[in-house]
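The other protein chains are all here in position, but one chain of the complex has been omitted.
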Amino acid sequence: MPSEAVGCAASAARRTTAPVSFFRLVATVAGKDLRVELRSREILYTMAFFAVTVVVIFSFAFISDKRVIVEAVPGIVWGALAFAGTLGLGRAFDREREGDTMRALLLSPAPRLAIFLGKSLAMAVLIAVVAIVIAPVTALLYNLELGASWGPLALTLGLGVVGIAVVGTVFAAMLLRVRSRDVLLPVVLYPILIPLFLAGTRATGALLATPASTDEAWFWIQFLVVYDALFVVTALWTFEALVIE
Amino acid sequence: MKRYLVPLLAVLVACGLAWSIYNIFYVAELEATQLYWNQKILYFHVPFAFMLFAAVFACGIPAGIYLKTRNPRFDDIANAAAELAVVFGAVVLITGSVWGRAAWGVWWTWEMRLTTSLLLWLVMVGYVLVRRFGGAGAERLSAGLAVFAMIDVPLVYFSVKFWNFLHPKAEVASTLVGTMKTTFRMSSLTMIGLFLLLLVARVAQARGERQLRELRERGLDAGILEP
Partner (left out) sequence: MPNLRPLLVVLALVIGSGGAAAQPAQSTPPAAPAEPYHSPMREQCGQELRKDFDWQANITDVYEVVAHEKAAAKIQRNERHVFIAYGVIWVLVALFVGMMWLRQGKLNAEIKRLEAELRRIEDEDRKRQDQAKPGKGAGDHE
């Protein structure tokens, strides 16, 4: 595994005499992470299962009159995403830490921004898979009728997943060598993510309501776009200074 | 000149406090529509809220500069401002809660300002926790957190504003008239003075701690000090 990281990036640099395109590097790093993950699927299975468990537990918590309160569904979904995402993020850099390959990664000719973007891309894919798993489960459990609003719903969830992945990766990288990182990651991550959850739950709620108020949903989707853009820029700006080998 | 900054500020703030309290209780008129006495809380609660926001920015901007230049003086300022933000934030939340209990009958409500303050406070508490338990290199981590928090402030504000949960609006500061306005200005100035006083004192202390730590490390490195 250590050789793979060095080998991948090094071979990517060796393969062409011209400088490798930035996006190629991003794709390489993301691809490496995802390929490694796909072999054991450890993080994926545990995240997905945890998210489903959370959805079930919350549905027990919000029962009234032997029915689950439909208004609670957006909160349940986004809460499950948040917790599962934190679980995955805590382990985002685990392999680098155990194999001590972080230094190798950072020493490679790839710019750190590419590494960061690749990592967050891989993380986003993982969390998106979790979202894809719990969306139909939730719809089934609560007899939701999605109709035409599944498009905006997917967009909302996608934007939220990107936001969680980007901000979470920065903080996970920040806390790489810190002793109490398991506890500190949620502590520092959640307050920053609250506007994202706010927007996400409102958008989801608006889309799931009958009749669906798409105006409100589009407002919150735009908000999510702004949020993601702002924090991607901030993350790119600060990642260099923050990561510790 | 710098040696006398803290005592000078302290004297000014003390005078300001005495004058403010006198004004609040004996000069400012009673707000007669529904709040009566409760309104007196706001003479301190609102300035403290301003100071909380000021402290968050006083933490975030030096933190950003520290990340870029690695000049530890900015880290001192960020550290001090974060602790102040925690203290002021606690004050704002508790007094706001008490005021809300008296005015609206509930201890807490998801109103725009309260929620924003709560989130800011949480992030600043996170900053202090990371500093304390982060081990080596915690300064950079907390600085990164502070930068993110500062970018987050307008987002939180707008998201909660358009979230509009139930509640009665509390349009307070803009509707003050007459003696209430002057009293309010008086207490605002005093609170700004208090903020500056505590900030200057705490920054000096943080700088002293850091310099001592560095000196000690240099002594250990040079072998003349025993660990």
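So that you can tell them apart, the chains are marked A and B in the order they are listed, and the count of residues begins at 1 in each.
Note that in this section a contact is a pair of C-beta atoms (placed from the backbone, for glycine too) under 8 Å apart; a residue touches a chain by one contact, two chains touch by 3 or more.
The structure displayed is predicted, hence computed values, not measured ones.
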item	value
Left-out chain, listing which of the shown chains it touches	B
Contacting the left-out chain in the complete assembly, out of B:48, B:158 or B:184	B:48
Contacting the left-out chain in the complete assembly, out of B:5, B:87 or B:189	B:87
Interface with the unshown chain - residue positions in chain B	25, 35-38, 40-41, 44-45, 48, 83-84, 87, 90-91, 94-95, 98-99, 101-102, 194, 198, 201-202, 205, 208-209, 212, 215-216, 219, 224-226
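Criterion: only the chains that are shown with their structure count from here on.
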item	value
In the complex, chain A residues that touch chain B	167, 170-171, 174-175, 177-180, 184, 187-188, 190-192, 194-195, 198-199, 202, 219, 223, 226-227, 230-231, 234, 238, 241-242, 244
Complex contacts: residues of chain B adjacent to chain A	64, 67-68, 119, 122-123, 126, 129-130, 133-135, 137-138, 140-141, 144-145, 147-149, 151-152, 155-156, 158-160, 162-163
